[in-house]
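Here the complex is missing a single protein chain, while all its other protein chains stay put.
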Amino acid sequence: MADKILAKDKLGEFLGKLQADYELHAPQEIEGKAQWAPLAQAEDALWEFSNTHMSPKEYFFPQTECMMRFVNQQDGEDGMVMHAEPELEGKRLLLNIRPCDAKAFSVLDMIFVQDEMTNDLYWKDKRDKTTLVGLACSDPCPTCFCTSMNCGPASTTGLDALLFDLGDKLLVRALTEKGEAVAEGLDEAGEAEAAAAEEQTKAAEAKITSEVGMDQVNARSVMELYEAGMWDRVYESCLNCGTCTYACPTCHCFDIQDETQGGEGRRVRNWDNCMSWLFTMHGTGHNPRGTKKDRVRQRFMHKFKYIPVKRGGEIGCVGCGRCVLLCPVNIDVRRVVNDMNA
Amino acid sequence: MKNLLEYVGIEPGRLHFSWISSAEATKFQDTVIEVTEAVKALGPAQHMIKDIRKVA
Amino acid sequence: MRNTYIPYPVRIKKAEVATEDKQLKTFLLEFMNEQEGEDFDYTPGQFAELSVSGYGEIPIGIASSPTEGNDLLFTVNKVGSVSTQLHNMNEGDVMGVRGPLGNSYPLAEMEGKNITIVAGGFAVTTLRSTMIWLLDPANRSKYGEITFIYGARTPGLLLYEDEWRQWRESGQANVNITIDREAEGWDGLVGFVPTVCEEVAPKPDNAVALICGPPVMIRFTQPVFDKLGWQPEQIVMSLENRMKCGIGICGRCNVGPEYVCKDGPVFTKAHLDQLPKEY
Partner (left out) sequence: MEAVAEKIRETAAKLLSEGKVDCVIGYAQGSVPMRDYPYFAYTPEEAQNLTWSPFCCNNLANFLIRRPKGEIGKVAITAQGCVSRSIVGLIKENQIAREDVYILGVPSPGMVDRRKVAERFPLKTITEVTVDGEDLIVKGADFEERIPQKEVRRDNCYTCVQRNPVICDEMMAEEGPADWGGDIDKVAAPWEKLEPAQRWEAFVGEIDSCIRCYACRDACPLCYCHVCFVDESMPQWCGKTQDEADVATFHILRAFHCAGRCTDCGACESACPQGIKVRRFTSKIEKDIRELYDYTPGMDLEATPPLSVYRPNDPQEFIK
């Protein structure tokens, strides 16, 4: 489908129409930071921001999610009949999601939905019912390194439509059927507008100064990387907190727990992280990743080696730079991967 | 602990400390009555209540 | 599409303490919905998540063989909150089973070969499943000689005694049962599993070995097999790691790029040599 054009002064009308079919969410300025929230009116949507403080993964993989409910008893037949939580009602649309965050979801799709057995319906349901309308980056941050991670300021992977902000108007590029449904009824864009979007993308790519090399990481074997001497220094200052993993758009580890209250119970999953000492602890007291070094190495190996090995070269990182900004001890993923690649 | 809980808005009177010897059965009984009455007077707790029936 | 996080309801048909230290209890589980039992299509070596509502789930190897019918057999070690609760449960109680999960022993590739099975302690569970399957009249003829070596610390800690006595009597397999130290009333082999392996000396020619046991047993058994001329490709092991989802997502059981719950738990020694020792 050809590119469409949407004048910014028609935005209210456009979003108003969408509101009838979708629950709209978009990055907005909250407490001085760009944060995801339900979009009440078009004016609240941000157009100039680097990226949101936290990744929008919470929309598909909430930090706490009830999976099923049950009657809290073991001696009656009802005790083990588990009722899955109801599916998402209606459709959702995330407006102005950054291409890197959308790319992250396409990586997670490969992990949450693999086959008949590995088929996370909680994730899939929300993904199926959500339309992702991206906003191409025109002004990437010094911490962005998406172009090194098979991604980029106007990457389309995972998106249903991509918007380019051309000042007083938006170029709307539908990428999937879901995206076409959103762009329906808009005027077609001219060649000049498409060219402007192209130019903006090139300029944005040129602004990305952080480079991370992956060629040696790809060439080396799992064991060669695992046994590299660099791990002896990377972990030194790590606090083993979960900041990097919870801010990360691709980190997806979780814990499952049962909670009961009188005669009722639920099985709930919560984000968990590989930095935690107890994450891999066996009931016997043996811990396969018992040291801080093991755990720090696991996080980087998982993203940059294990996922690529298992998922046809796809990297478990999109270069959003959130962990670089938020790590309390400045463990910079760019430095780590460049060390792995050295 | 008592101060901290009151500081974050838990009503005074929900936490009670007493020093009771194992031989002081009557004091124990009196204290329990006193505490339960004090808590009943406060009504159901409004804070630090987790209800798993709520949607999460 | 089925929600694979939801367990099948089962009823405890039989529950008995399996060892003298009362650490192990064996459960026979019956599907409450017969059709689900029919559809629970598993192969020896696979495991399942045992689900106790209000407590959680634990991954346990399936000790029964599909040739025994639809009921499932599990032997559970009492270590954490779920297994402790499970030990408190009785016949008639209701719980859940989620699975079958993971890969299985390479039974098809093992056809036409001699098979050595080495088990230590309660790691014998999925190997019981394998033995029953191999000795089933429908399968026995497809395999060569079967050697079974199994050890525990004391006679009272040996599992499945009725079964291995029967395998021995049937003459269908070379069955070697050992205990660590002399004990009253025990007239069988005495000695650690690696020592017994050395004595039995299974030949590597056209053979596959399945080895399961505690890390210390593996560590000392390994050199014995090396000395006997076994190649890493011929040795098959089963790993255990902490798990939650059981279906290759939640991120804690991985050994390098392989998830023990999905890509394992069964790996060849040759494969494990290429992976970090995170198990």
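Letters A, B and C mark the chains in the order given here, with residues in each chain numbered from 1 onward.
To be clear about the criterion, a residue touches a chain if its C-beta (ideal position, glycine included) is under 8 Å from a C-beta of that chain, and two chains touch if they have at least 3 such contacts.
Worth saying up front: this structure is predicted, and the values here are computed from it rather than measured.
Trainee: Relative to the complete complex, which of the depicted chains are touched by the chain excluded from display?
Mentor: A, B, C
Trainee: Per the definition of touch given earlier, which of A:7, A:219 or A:239 contacts the omitted chain?
Mentor: A:239
Trainee: Check the options A:12, A:190, A:313 or A:328 and report the residue that touches the missing chain.
Mentor: A:328
Trainee: For the chain left off this view, which of A:183, A:212, A:268 or A:296 is in contact with it?
Mentor: Selected residue, touching the omitted chain: A:268.
Trainee: Could you tell me which of A:64, A:221 or A:284 touches the chain that is not displayed?
Mentor: For the chain that is not drawn, the touching residue is A:64.
Trainee: Which residue numbers on subunit B touch the omitted chain?
Mentor: On the side of subunit B, residues 1-12, 16-19, 31, 34, 46-50, 56 touch the unshown chain.
Trainee: I need the residue numbers on subunit A that touch the omitted chain, in ascending order.
Mentor: 29, 32-34, 46, 48-50, 54, 63-64, 139, 141-143, 233, 236-237, 239-243, 245-247, 255, 257, 259, 268, 270-271, 273, 276-278, 291-292, 324-326, 328-332, 334-335
Trainee: Mind listing the subunit C residues that contact the chain we can't see here?
Mentor: Interface with the chain not displayed, on the subunit C side: 80-81.
Following the convention adopted for this analysis, only the chains that are shown with their structure count from here on.
Trainee: List the centre-to-centre spacing of subunit A and subunit C in whole Å, with centres computed as mean CA coordinates.
Mentor: 39
Trainee: Pull out every residue in subunit A that's touching 2 or more other chains.
Mentor: Subunit A, residues with two or more chain partners: 260, 265.
Trainee: Touching subunit A in the complex: which residues of subunit C?
Mentor: 1-7, 9-10, 32, 51-57, 77, 79-80, 83, 89, 92-96, 101, 215, 240-242, 244-245, 247-257, 262, 274-279
Trainee: Name, in rising order, each residue of subunit A that touches subunit C in their complex.
Mentor: Interface residues on subunit A, with respect to subunit C: 67-68, 70-77, 79-82, 84, 111-112, 114, 116-122, 221-223, 226, 252-258, 260, 265, 267, 272, 274, 279-284, 286, 288-289, 294, 298, 301-302, 305-307, 309-310.
Trainee: State the interface residues of subunit B toward subunit A in the complex, per the touch definition above.
Mentor: Touch list, subunit B to subunit A: 50-53, 55-56.
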